[in-house]
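Apart from one protein chain that is not included, each protein chain of the complex appears where it belongs.
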């Protein structure tokens, strides 16, 4: 099989990572890429790392849909609906790495993104593509909302605890730290090297747009509406998100019960590793891979479950998970093109 | 005035920083330094940065006490009592940067440090030297327990909220991140550059020895015994501790009330800056200084007060605070030798 | 085909990288690994990144040779001859990532490594395994000396200029910069994070052991004995070597002639990229790959050819090149297991 894939917005970080991974995917041929900023430029001029690996040239977005079986979109929010319509009209698969299809309630989208659903029918047909949790709902869909990076790390980290009712549903604290690629390739003072190196601080404290997306998934797990406190921090590394999540453990829940719950849900998941007791998740062990490492800790003195969840924000948090979704939709093994061993150093 | 100071354990990071700051202190003369590992070596051979700034040579610990008015000790825990006795016998001031005199209850010391108080009388005469909170108790003491780095950032960050009863005393979560100098100069795999760079993870989750020290101060603030969840992380920067602290805000407490409380306690403190609304504490703005920057945030959706507190772990978290204590004891202006402007970049 | 490979010294950085790459090689099965420091330990305990990817356990070196068709050795110098003899006796291929077989003249080895050839016959049968330059001599050998990291970057960077006689053979200056993994996993003060981060300096100025190895290859290219000035620097990044090499360009040699020479030698090399005019080699574009990027610059004001050569020290400078050599020896496509696209960020 050779799937024809297109990447819209190929010159941002998520787009470039997608191209890189797709170029090594055994069943994919990249049919076209597009970029508003670099139209008509070879990708290897925008990213010299691609020299000799691809001669792809950035085209106009209008031209790429018809050339492909699946369209990946890496666009600023607000621009995906139109492209999704185009794909739907031509019966192409649409995998959106942006935020436009992630929130099921238009009111959430309105509140946090200041936008609206112009085509509610499209949204009704979309699915939130976090395979480990919603695999069965993904299979037959044509519009996939690829999850955000923070929400991926948090949802995988908390799902078993909430689904099995091991912690209280209120009072959950999420202290997350992200590498700088998470901020994208756009130039800002915060991501200017001398402002960011040897620095560390939170940002968008309790007001980050990933909050409702996190709450949506956790609420599904818990079977009731959940609100969380979510504080992201900018970490002076290139890649990775590590979320340290705190929940009040319910009376009588043992460490064994907690570990059992996580093993139950992730036993056969190729991309989730429940770390051995006594070890802790570390960004360096998931870098450049589609893995999610989870370590479990209990503070008996205060009755707190502490879950540490680490992913590569560019892979499991974006491009890798998008490919994982594509693999599901095309009936391929989920690991196709994604069996990447982390380099440790 | 010229105070004669000695630094015991001068070749570790805290000791070297103390020497560096004392060399620029207008009222201090360093009378002697000692080091077990580098006895008889010039400090400028151990740290070439000192070349031309000092000809101090590491002596044996026994020789330094009598030469000085004040002895700073930068020793592994368990070694300070003997030195404190020696200082007491000769009526010298003893400022301990280690942990031996920080905990008031021997049972806490036994539980967390696996040690005991061999001379309880010494402990009774010691004081916990966090000037902003306990200045009045420090003045007439001869043995000062200089606070730990994490406890300094947390105590300054939470004191007003607890003292004024603005948050619940249970359920406090402390997610702290420390630069690598906090681990000292001793070689370990965790602090080997390629293992630590582009990496990030928590360590000693809910089991770090600074926990009882944090609880001791917070309990004083609250007027009742408090337990906290404390999770430190190793941050790939040289310097700094940033603690993100979460507490449940009490019903009816407004943002203004919170800000007022912090301004009330720190209005006239030269080293504490309550940041303007809408800004967040950042390590880069306190590096190489004795400052503690605090930003205040409220998550109304979940009723959570979020306090972000940033210090330089080597200065306010160790050497700088020790000098601040010395200044108090010798009747100097508290800022003497410590009016350091952070370099931003 | 399934080649049975063994890695001796698998827990150092070069060994671990070799295991990582071999695990993804389509024609290789790792038959055994050994480690003196971690005998009987699973590799995934030493490097948690390997969790779920391999259950290999470190064995004793004695046991690994007979299980395998090819033995890779990642040992401190002085320990390879004995293992090479063992391999020779059992007719196994021996690929040495250490220095013992790199120098052809025993006198050089004696001068720079303070050692001797105990079995000169073995050395006579060995070959210096830099495929782009010596491919034809490698094919039928059983003992391969895998080149050092600095020498690889320099030899590839200067070979065409010297072979074609474009620069003077004396006065060559090599200013090289290496990431910290080049120093290995052993703990030293120089590689302790706070000593190495935000620092930069040369080391072993004009006295590094890679000097004679560099000169050996360059002398072959030039057809006469060459001496170079070689100054390595420690660079605060994990991976990569960038060598900036300076030579006096001969009268009348045009920029076109220089570019032509490089294209002539590397036209069909899958791992060498001669960068387009106006661009410069950068570590980030070769990280985690077997590539060598070369940019060419001429300073007409002073008559100097400046060649900038960048590799990943762990891949093209160690493990990747070793696999490239294995591929040659076993008649596989040279890119087998090594078609890695650099991640840019």
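Note that the chains are named A, B and C in the order they appear, and that numbering of residues resets to 1 at the start of each chain.
Here, contacts are C-beta pairs under 8 Å (C-beta built on N, C-alpha and C of every residue); 3 or more make two chains touch, one makes a residue touch a chain.
This is a predicted model, so every value here is computed, not measured.
**Q** Which of these touches the unseen chain: C:195, C:213 or C:334?
**A** Missing-chain contact among the listed residues: C:195.
**Q** For chain C, which residues lie in contact with the unshown chain of the complex?
**A** 170-171, 173, 175, 177, 194-195, 197-203, 205-206, 227-229, 231, 233, 235-240, 242, 244, 246, 248, 280-284, 287, 297-299, 301-302, 304, 306, 308, 310, 345
**Q** Suppose we count only contacts with the excluded chain; which residues of chain B make the list?
**A** Within chain B, the residues touching the omitted chain are 13, 16-17, 20, 23-24, 47-53, 181, 198, 238-239, 273, 275, 279, 282, 284-285, 288, 314, 339, 341-345.
**Q** What is the set of chain A residues that contact the non-displayed chain in the whole complex?
**A** Contact residues on chain A toward the absent chain are 13, 179-181, 185, 187-189, 191-194, 196-198, 236-238.
Following the convention adopted for this analysis, only the chains that are shown with their structure count from here on.
**Q** Using CA atom averages as chain centres, what separation in Å is found between chain A and chain C?
**A** 37
**Q** List the centre-to-centre spacing of chain B and chain C in whole Å, with centres computed as mean CA coordinates.
**A** Each chain's C-alpha centroid was found; their separation is 46 Å.
**Q** State, to the nearest whole Å, the distance from the C-alpha centre of chain A to the C-alpha centre of chain B.
**A** 39
**Q** If you look at chain A, which of its residues touch at least two other chains?
**A** In chain A, residues 198, 238-239, 282, 284, 345 touch at least two other chains, as defined above.
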